[in-house]
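All protein chains but one are shown in place.
Labels for the chains are A, B and C, by order of writing; each one numbers its residues from 1.
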């Protein structure tokens, strides 16, 4: 299998789907002449031309809405919002329009649109440019939400997203673009939504990692095994809507303990949702509360040392796992 | 104590604070000449004049941002977004600006602004006009979030919000505007943020109700006592940021069971956040999973019968309490 | 037919019939609202019939129309069955949107009415996206995107006009300037209140028509649509109009005088056009009465149809939140284990 970077895998997914289906086209700020702020769309303007690779003005709400209208009338737009931070400007089109239209109009229209955008912290971009909004989008019925953490998943999930008839919020991670991994080059390779990946099997604790945190969790699991003799089962949900809760519950019923790792804010986050679901559906199997390791509850500071303190690292996962595993059953 | 409606209590709070402090002023769509879409600002234009009661064009993001700028330079704007549904257009100003500015600029600026808006379902306003976004706002560090359910709380919390130096998202409920209750007329009456109200004491189960659902929960509690001999302790958190988790935990440690009732979507909702916190901090006291009664996971349909099925009623709370109380300890 | 001239008699009569139908439909809808048969917010098009019928007459069947929360008239003019429109207002299963959308969210794919939208300004980018699709697919379809005067101050207005001009999209933006956005007069919401000039900064030509005159509206919109179709550039049409009723049913209307309303009522588009047709010998007084009676009868039938239509099945509550495909599985909907049953839909695969 060829090895490539996450950004290249995304680029390949876009190119293959554009090749395969004339109705697929791209819109976004600086995706064409500039080749993409993160170079995901590199070369695509040259290859597919201005009709299918459209640079937009800085008008997030409206070009997102243009995607909605185009999707309602036979096209498959893949809209890039340069980073998740700017998606706040487009939420009306995403929530009041894209997500609602199929239901609200009694099934007469569909919105097969993909909204791609990278998020995450770690590059000292400061308070307005370091958000993780997975927990906003997963709330919204009508949307699907994908959060790929590997190059192969990035490609396979993006191809599925483009072929899907629902609006898909596709959240990439700025710090993963340069990561390498093996990626199938079969043009029919796709990864279904709603199927979590068990990255590592283990019997002592279930660790769910979201987006980049699936990588962080995997690294922590290696250390936990090597240094603490604790076998963590690491699960990457890959999509948050649909959510493969079954795989997570099955694991928790085996390990009886669970830690959720995410980069976003703690309150009402992805981990809160998972904790609520897990304690609801696996209450009697839990030997400890579902623990959460999250980003800090603050606007992300610029200073490197403060920023590093504000999103989870392997050691935080290890600490949380040790606390969860070490907790005596029945002890307050 | 005088009795008045929720909308009148809000009106009184605005008038008193405007009287008390010259820097308090109002902005919003149709709050002046039209006297407010829900008549909360009735008579205030006439009383305080155009300088302090400003009708705006339909430009949510920008008039919210104007509030931010005014707040940074000595004023105390109270901005009305006609309903929460339109706040999606203003989230960039709320999250990337209002919430971040104090922290991001190293404490040099403050944003003492109140963003008032009503939400909720039940009036057949359909998919774009029936949202409950409490769960979005509570995620955001830098914001405070108030959700009054009674006329007295509406007044007392709004006065506190206006006097507070932080940006406050103040979420009213469209179906509560006409509700009556006793309201202190002492102009110094305020209700502190972060102090939950125990609406009813009980030892069998803790029921937390958010906004209008505090009323629904209270009604259900009466039926539970009368018809099922179950004594529910009903807690209205009143503010979601700060959250008076202590009061909730204290109750759960007494009752060992908890049901959270909210109107919004289930995934990542207020209840998810509370369930996660409660199982984390009172794990060994719980005899049953924290249960959630929520709005349905869909864009709110217009048809009356479908809409009624899509947000919680007393019977839903009763069913959830019975299931929670009836659950045998240790039984799956 | 030259400027201001009547179209052929048959067409003229059809326009009159359509306007009367809309008027009678809206009156009945308002009445049913006060009887609590219709819920939510109800925004009527009474007084604005010429802007609707004149506009729709200027479109081809394969053109697209998209509007706001005030579009019962538009979907009727476009040819939807009045019974299904009324059933939608009643929240019944035979409604255009199966009762999911209600008054503010009409849609009829069959007549290319691409939706009424409850968010002011929200329909503009969607309209531009539809126009983009027409262009992309190599057709000569045009999209007409209707809005009120209040919508021009929503950011999407300038954003979308710029994008439409930049990308040469075949779209006509139609501002129905009825002098108020809710209770706010145009001069109180727009620093530069001349609506047809609102595209100037973006290089979008603006034209104006008398929205109380169906002929002028038809001519102006026709020219705009055909220019857009052939020259591939967006045009802005401002139609001066007036709503005779409140913003929505149950608006105390404190922001305008009853004299002003009366003055405008004298310019009633149905009255004036009816008079003109009568003067031209195209309809007689008796014809006008018959047209009215037929409209009333049609609305009566619509009402009967709506009343007879059942409420949506509770079991359908979770249908069509998603398009289900073989490639996805997992939950899509409500997960609750307690409370009333809201079992979610599950994907087939």
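Descriptive notes on the structure:
Everything that follows uses one rule, which is that a residue touches a chain if its C-beta (ideal position, glycine included) is under 8 Å from a C-beta of that chain, and two chains touch if they have at least 3 such contacts.
Not measured: the values here are computed from a predicted model.
Looking at A:29, A:80, A:204 or A:280, the residue that reaches the missing chain in the full complex is A:29.
Counting over the whole complex, subunit A has residues 29-30, 33-35, 37, 55-59, 61-62, 85-86, 89, 123-129, 266-267, 291-294, 296-299, 301-306, 309-310, 312, 315-317, 319-320, 323-324 touching the chain that is not drawn. Mapped onto subunit B, the interface with the missing chain covers residues 25, 51, 54, 56-57, 59, 61-75, 77, 92-93, 96-97, 101-110, 112, 141-142, 144, 160, 163-166, 190, 192-195, 239, 241-246, 277, 280-281. Residues of subunit C in contact with the chain left out of this view: 153-159, 161-166, 188-192, 197-204.
In this section, only the chains that are shown with their structure count from here on.
If you average the Cα atoms of subunit A and of subunit C, the two centres end up 39 Å apart. Among the residues of subunit B, those in touch with two or more other chains are 61, 85-86, 89, 126-128, 267, 291-292, 297-299, 301. Shared interface positions of subunit C, defined as residues touching 2 or more other chains, are 95, 97, 99-101, 105, 117-119, 122, 155, 321, 332-333, 335, 337.
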